[in-house]
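Of the protein chains in this complex, one is absent; all others appear in place.
Order as written gives the chain letters A and B; numbering starts at 1 within each chain.
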Amino acid sequence: MNRYRGSYLLVAALAALATIAAACGGTTNTPGTTSKGTVTVAGFNFPESSILANLYGQALAHDGYTVNYKLNLGTRKVIAPALQSGQIDLYPGYAASELEYYNNSAGEATADPAATTAKLNTYLAKINAIALTPSPAFDGNAYAVTKATAAKYNLTKLSDLTPIAGQLVFGAGPECPTYKFCLPGLMSVYGLHFKQTLTLDTDGPATRAAFKNGSIQVGLVFSSDADLNALGLVVLQDDMHMIAADNVVPVVRTTIATDEVKNVLNKVDAGLNTTDLVTMNAQVALLHQDADAVATAYLQKHNYFS
Amino acid sequence: MSLFQATLQWLTDPAHWQGIDGIPTRLGEHVHLSIESVAIGALIALPVGIVLGHYGRFGNLAINISNLGRAVPSFGILVIAFEVFGLGDLPIVIALTALAVPPMVTNSYVAMREVDPDIKDAARGMGYRELAQVLRVELPLAVPLIMAGVRTSAVQVVATATLAALVAGGGLGRYIVDGLARSDNPRTLAGALLVAALALSTELVLAGLQRVLVPRGIQLLKAPVIQRATTFKTA
Partner (left out) sequence: MPNRLFLDIVQPWIDWTWLSHHVGYVLAAVQEHVTLTLVALGGGLVIAVPLGILAHRRPRLRVLTLSAFGAFYTIPSIALFALLIPYTGLTGTTAEIPLIGYNVLILVRNILVGLDAVPPDVLDAADGMGYRALPRLVRIELPLALPAIFAGLRVATVSTIGIVTITAVIGLGGLGQLILRGLIETFYSPLVVATVLCIVIALLADVLLAGIQRLAVPWARPS
């Protein structure tokens, strides 16, 4: 019995660990000889963003690029710095929300997607990024109440809330208090001063759970959510047009925004509409299909892979 | 302005000391969740560990249960509890209690086993009946190690309670999770420092409590032999 055996084993374990760490610690993608380059696609932390990220990513992959994904990353406040520092190359944005983020809520977004995107690009140019052609597909903030609440106070539109907001509790995500199309907008455009605002999540399970157990009466959802009806929620109409053109638009770093990349992405965008978003959201949220599988099915159906 | 200066400014801003998102409120929520979880956990774990240790039964299970407990990912347990029970304190307390129980079971079992058999014999010889023997002779000797288990659990619960904010819970973790979502680093660092301070205070308070509970004679007689550093981290 060798009394140094333990020590040898420890050293061997260390060496093995170091080797494995060196081998696996690097990036996992192997650049193929035919790859046109690497693109890192990011998505916000809700399923629709994962679907859109996959639509863009798979279209680019089909065109010969090596695509990495960083999905469920978080809010715009996490993704935008990552884009600026080059850790990600592309994310699926929403035109008006992007504009109001990069212009520090200056209030320049309008209901016109093209104009909004053009204005957005004046800001993106300063950080070496560009937004491409906005899609007809739209998904903006929406404010929902339960059917019971709507019946009780006779609510169909957001301005119906103005007289009774003080009796209601509002729930949204952590970015809501400082996000133009959320709490500040509700207060300035509709004069809504809720009894209380709860920090839950951005259109996620906590918000839905809060509706269910009555902790909130009004909550932030997204206009293309597919499960609202099934959950007994109804969206109040934005009658004073607080929400601007939140059309889907890819935000890309100029270093990878070659004409070819732009063509691929714009083609995906052009064929996408709001109904498509709702359908794909339903497949993920209600049928638990994978975002990437849903994206592949959509691209195949619309002959992007032919 | 450096991050530290900005954090200091955040902590000294009076606006952050009032209202539902103020430091007293969040601190209160955090302490409330932690105390509930450790207390309920102790109510479950200590009797089990003490009884098993006194009779010397199911030793393997009692010792290995803390291994099993350490192996449970706290993030996963919290989300599962949230899925079952929805919003509110209940799922968080249930998940944290589940995490708090194992180290207390193991430590109280080992503590009772470590009581010198000669002392137990002497007590039996002096006519102590079973329950009296446990309460008056064995437990006082076992308290140091039992308290060490409670301290480990408590500090770990305080740290893990920060994850409650990931499932829309309250507490100091709210500052960290919201800070991450808003890229508001002073808020995040302030939250982290508050949690660290709370964890250290918990350790100190419970150490002080131990000094109060353990009879002087026993403190002098025996310093617990720590086989290995039993602290572990789940968040």
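Annotations
Methods note: a contact is a pair of C-beta atoms (placed from the backbone, for glycine too) under 8 Å apart; a residue touches a chain by one contact, two chains touch by 3 or more.
Please read these numbers as outputs of a predicted model, since none were measured by experiment.
The chain omitted from view is touched by exactly one of B:Val38, B:Leu180 or B:Val214, namely B:Leu180. Across B:Ile20, B:Leu43 or B:Val84, the single residue that touches the chain missing here is B:Val84.
Check A:Leu71, A:Ala144, A:Ala245 or A:Ala295 against the missing chain and you find that the one touching it is A:Leu71. Contact with the chain that does not appear here is found for just one residue of B:Ile20, B:Leu61, B:Ile119 or B:Leu200, B:Leu200.
Looking at subunit A, the residues touching the absent chain are 1, 3-7, 9-10, 13-14, 17-18, 20-21, 24-25, 42, 45-47, 70-74, 78, 81-82, 85, 87-88, 204-205, 208-209, 212, 230-231, 284-286, 288, 290.
Where subunit B meets the omitted chain, the residues involved are 3, 63, 67-68, 70-77, 79-80, 82-84, 86, 155, 159, 162-163, 166-167, 173, 176-177, 179-180, 183, 185, 188-189, 191-193, 195-196, 199-200, 226-235.
Note that in this section only the chains that are shown with their structure count from here on.
Separating the centre of subunit A from that of subunit B, both taken as means of CA atoms, is a distance of 38 Å. Those residues of subunit A that touch subunit B in the complex are listed here as 74-75, 77-78, 81, 173-175, 178, 196, 199-201, 205-206, 209-210, 212-213, 215.
Put simply, subunit B touches subunit A in their complex at residues 20-21, 82, 86-88, 167-168, 174, 177-178, 180-184.
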